[in-house]
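Every protein chain but one is kept in place in this view of the complex.
We call the chains A, B and C, going by the order they appear; numbering starts again at 1 in every chain.
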Amino acid sequence: MADNLLSLMTFFPLLGMLFVLFIPRDNDGLLKGFTLVVTLITFVISLPLAFDNVFATSGGMHYREFHEWINIGGFFQMNYNLGVDGISLWLVMLTTFIMPIAVLSTWKAVEKNSKGFMALLLLLETGMLGAFVSLDLFLFYIFWELMLIPMYFLIGIWGGKNRIYAAVKFFIYTAVGSLLMLVAIIFVYYYAVQSGALINGFGIQEFYKLNLPYHAQYWLFLAFGFSFAIKVPMFPLHTWLPDAHTEAPTAGSVILAAVLLKMGTYGYVRFAMPLFPDALPTFIPLLATLSVVGIIYGSLVAMMQEDVKKLVAYSSVAHLGFVMLGVFAMNMQGMAGGMIQMINHGVSTGALFLIVGFIYERRHTRMITEFGGLAHKMPVFATIFLIVTFSSIGLPGTNGFVGEFLALMGAFEGGLRWYAVVATTGVIFAAVYMLWMYQRVMMGTVTNPANESLKDLSAREVVVMLPLLVFVFWIGVYPNTFFDKMNPAMEQLLTQMGHKPAIVEVHHPAAIPAAHAVEHAPAAHGHN
Amino acid sequence: MYSNLWLIPFFPLVGSIINGLLGKKIKNEKVIGGLATLMMFCSFLVACQNFFRLMGDSVKTHQVVIGSWMSVGNLQIDWGFLLDPLSAVMIMIVTGVGTLIHLYSIGYMHGEVGFYRFFSYLNLFACAMLMLVLGNNALVMFIGWEGVGLCSYLLIGYYFEKKSAGDAAKKAFVVNRVGDFGFLCGLFTLFWALGSKGVWTVNFVEITENAHLLQTGGLLVTVVTLCFFLGACGKSAQIPLYTWLPDAMEGPTPVSALIHAATMVTAGVYMIGRMNILFAMAPTTMMTVAIVGAATAFFAATIGLAQNDIKRVLAYSTVSQLGYMFLAMGVGAFSAGIFHLMTHAFFKACLFLGSGSVIHGMHHAYHHAHLHDDPQDMRNMGGLRKKMPITFITFLVSTIAISGIPLFSGFFSKDEILWWSFGSNRGHWLLWIIGAVAAGMTAFYMFRLVFMTFFGEQKTDARAKDHIPESPLTITIPLMILGLLAVIGGYIGIPAILGGSNRFEHWLEPVFGEALEMHHIAAHGAHATEYALMGISVAIAIIGIFVAWTMYIKNPELPAKFTAKFAGAYRLIFNKWFIDELYDFLFVNPCKRIGTFLWRGFDVKVVDGVVNGVAWVTKGIGAGLRYTQSGYLHNYAVAMVVGVVVIVGYYVFG
Amino acid sequence: MGILLFYLTAFVAVIAAFFVTKCRNPVNSALCLVTNFLCLAVLYVMLEAPFMAAIQIMVYAGAIMVLIIFVIMLLNLGTSVKGNYVHGLAGGGVLAVLMLFLTNRFVANGQATGTGGEITSEVIKSVGHTELIGRAMFTDFLLPFEIASILLLVAIIGAVVLSKRKI
Partner (left out) sequence: MISVHHYLLLSAILFSIGTLGVLTRRNAIVIFMCIEVMLNSVNLTFIALSKHVGNMDGQVFVFFVMTVAAAEAAVGLALMIAFFKNKESIDVDDFNMLKW
């Protein structure tokens, strides 16, 4: 069981999809229920990973699976090579966690041809999980492309008015990047074979050991970086995002925001940066600048949006800017901040998209001016919305703060000082656009008669939101659950990239003079 | 020993959660309000216990660590609390005044739709504020720091159906965020500055111990402290970030009393006190703090002269008084600043609650007469002293206290600040003059307020006139307690020159002593000078009161003449120096314009233009090429033959 | 004698081919084409491939030509109204001449190599041409042979489907 846990987890949704194909298309309830069960089971299958302490002790790859797959006479070889470490662990968990929520959100939203929708969702899940756990570049590429197709259809078939344009834009943007990446992958392999380095397939761990010459790294990083930058998306390659988000159905937006965008950042951390460490310093100023510009730009543009969903989409650009800035800081805080911000963005922005979905289902519009005073009609909704809003703003005690703070601090300590200072102003803008939107949608009196008869959240909708809220506070209050398992992997990654990751000097509490007593009182059994 | 410290913020948190989740079901106002108040009171008891224990303890600094919050690389942040004389004073103020205001709110908020919501927020605020003052590291403090900002947002926006309330709430949060930007930058710089010396920490105790690693007066320390000062400006409504506080009066009055007078806005002062060692090392910053403080004290007082809304006057008065506290911090009078913080908490809370009592009465009367006049406009009041005797007396006592009349609490604290600003080696006589003039203006506008509200003819609409009642006990009891404190609160800090021993300063000695001693900050001067200055400031205050009396009691027509004569100046002051408009012009509108431009201009035109342009080019090429597909057989045949000819030609001649 | 026969046949074949392209009436073209096929059959015989000559006559001159003439008759085609030739007549001619020139150059410059296979004139005489073809076709080329039969089947079905109004 544990030997092929990853395979089981990755392909279980695919199996589910095959079964979905045999369910009659007019049995809507069964289709959705079955899909929900499949995603839940997938989540349960992935749970042992989250509880496994091995990640806290060792930074390497675990749960390895290795089989030879395609071997053309030693000339071309690729393997079925899976594994997970502290970096991909939480992204895998995020994926399996967000999928049941996404399925639940479709309950009322997707009416037409739900069979296709469910099948594509499950296919998408396999693609996402596969991409996170593959250790073979070629396999990664296959899964990477596998994600693209279902998403294209999800937007193109179940999307809004302008869906075809959005879907095609999404597809072409991403495909351009992927093709560049494919060329780069083939080149790396070709180079490895040419230089006589023993290469057994496209395994990235072996590629890590390659010593590519600088100029090769330069171009390869450019190719990989471009591809991932589109996916992140980094300024100025972000324009597919607002369109795709706005047109996609709620479940699509949630998955797009929560997982697909993370592919880009994950790609940087797992592939682009460690594979080409020599070229990395050359690009850091550029990439950090783009991240910071993305933060400010996304915030300013989000501020002026008239469509709630577009606003959230642009806020994603800003949030992902924090992630990238943290990652490029190349130190523990920044990396941890970036990684946790990935999770945060998945939770908070996913929740925001769900919220937008709730009001869209009720009113079939997303224009801010159509709303106002909803807090009167929907108090529970108002509370949940408020919490998520503040989590997105990055209020301390919620998840957003931990990520932003660490990313900024990491950038500041990591030589990106002025970038960090400028990026910190994003904290102000975040408050402006989110609160302004909240005010216009929720506060004031009900002016639009169409809003008079709005119903508050149903039990199902609350159930959809609750798990996300739990994580909003969990990550905000005790992020160590996540850091503990990330730290070894990040340390290893940073060492590999030739940077000193670990603490040079720890300031021990013992250095505090005896005059100041320090008392430790565990909260669990504190005595009065 | 002090391990139950965590209970202090924990009680209000529990209250907040219970009321927030179940309040709607409970419905009974007595249960909801009682629970919230009880939680605050429990917290007050624990605070008292710890306070007295600390009094008897020889070790004055205690840390209690509950657990780890974040541990990443060399950044280790704990959920930890710090009890020292400074935070002990603060928790006493917060829980004490907080309990009274909770009690008051039960009466004041009676019958409101969101009663449970109000108490949930109020308790949450108390929790955040206590986290702020108790945090043993900058991050836990920052939780409280932003937490109080959040609660302030929620409570200002309590009447969310009013657009002005929503606007004010948003403004408060955003302006606070500007301050938070400073706080974060300061924190990053500090962490990095100390880290490069080998001490990676955000813990206050460790910062204090290792501050000597940084160069006194150096650039780093100056930058760090200036950044933190920006944070303090945001939270404590100093120039240039004060504009949110007057607008914050959109919230219910108890909120104004608790958050926007007694506790939250003083967080900036507290933070500077907490980091006194760093500020002492940066004379430039100290000077900036003092100048900004003095300027704010003066500037806000001028605006206060002309306001007609009872709460707005108090709001500007608060800004002005906070200016005094910053002045104190800037000239090195740390303990005097905290002392004024405390006395101000008493008398300003009392003033706000008193004004709330008046508004409550007015509102009641208007409601009775079915009128929709503004219950907060002082021009509709007058002669209320007979209708609301308890409110009147407590209000008067507090007004005297804030005006700096001897024997009342405000006198001791304010006078000490003025003395330091003159006599300290970090002070300057100009600062004293500004401070003294501002004190005179304070006396003027405060008594103007009292005279317009409680004396003279009753100008209320005749239909509502006779229905103004004295407020219920839940409102008057807190008023009386606070009024009492406003009188006697100053006696714990009688300066040596008046025969006291200034026990307050001694109490805070462990916190501030080291910094003052190390950097030789002290107020020097002859006793005669000190007496003289004291006399002058008292005289100025009395002049202010006299002028107010002349203008509003003796010759009520004077103000009109006055404003007619100085119309330009009056308009300027009345419109708050047009600062809000200036900010709109400088920051808000450009941001909106840039945002719109980036979206419609850059995003849609440039980036999408390029993307769509590529698509158009592809499409165009395709459109051109498709004409080669004529559909005529011969064209294809010719193409094939040409191909064959070329290939054969290549073999023949190539 | 052989050379003379070759030149004669070749000359007739070329002339016939030329008139296939030249005749205004399709029926005349078809008759010229039959002439051309017969000439080629003669050449096949000269090349010691009597079986190929036989099926050349049977399949081409027989079956396919019958089909073509049948269609011409069916459609009752006379001379075209718009004229016989396309506008780019000169261009077509130039291309054809160019092609002729190039292929001639190609053949003339080339050297025929690779002689000495096992099927010599003696073998053909002793075993018989038909048998040799049969051996090759049913051993080495069995699969293509079968596929060819499928191709014919498909073509039959296709022709029926295409020309029928209603199925």
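Please note the rule applied: a contact is a pair of C-beta atoms (placed from the backbone, for glycine too) under 8 Å apart; a residue touches a chain by one contact, two chains touch by 3 or more.
Quick caveat, the model's predicted, so the values are computed rather than measured.
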Chains still shown that are in contact with the chain withheld from the display: B, C
Hidden partner interface residues of chain C, rising order: 2-3, 6, 10, 13-14, 17-18, 20-21, 23, 26, 29-30, 33, 36-37, 40, 43-44, 46-49, 51-52, 55-56, 59-60, 63-64, 67-68, 71-72, 74-75, 77, 80, 82-86, 88-89, 91-93, 95-97, 99-100, 103-104, 106-108, 112, 114-120, 132-133, 135-137, 140-141, 144, 148, 151-152, 154-156, 158-163, 165
Sites on chain B contacted by the missing partner chain, in the whole complex: 626-627, 629-634, 637-638, 641
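The rule is simple: only the chains that are shown with their structure count from here on.
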Most centrally placed chain, judged by C-alpha centres: A
Averaged-CA centre spacing for the pair chain B and chain A, given as whole angstrom: 37
Whole-Å gap separating chain A and chain C, where each centre is the average of the chain's CA atoms: 68
Chain B and chain C: spacing of chain centres that average the CA atoms, whole Å: 101
Interface residues, chain B side, partner chain A - complex: 1-4, 6-7, 24, 59, 61-76, 79, 139, 142-143, 145-147, 150, 153, 157, 160-163, 165-167, 169-170, 173-174, 177-178, 180-181, 184-185, 187-189, 191-192, 195, 198-201, 205-206, 209, 591-592, 594-596, 598-599, 603, 607-608, 611, 615
Complex interface listing, chain B residues touching chain C: 634, 638, 641-642, 644-645, 648-649, 651-652
Contact set on chain C toward chain B in their complex: 86, 88, 91-92, 95-96, 98-99, 102-103, 105-106, 109
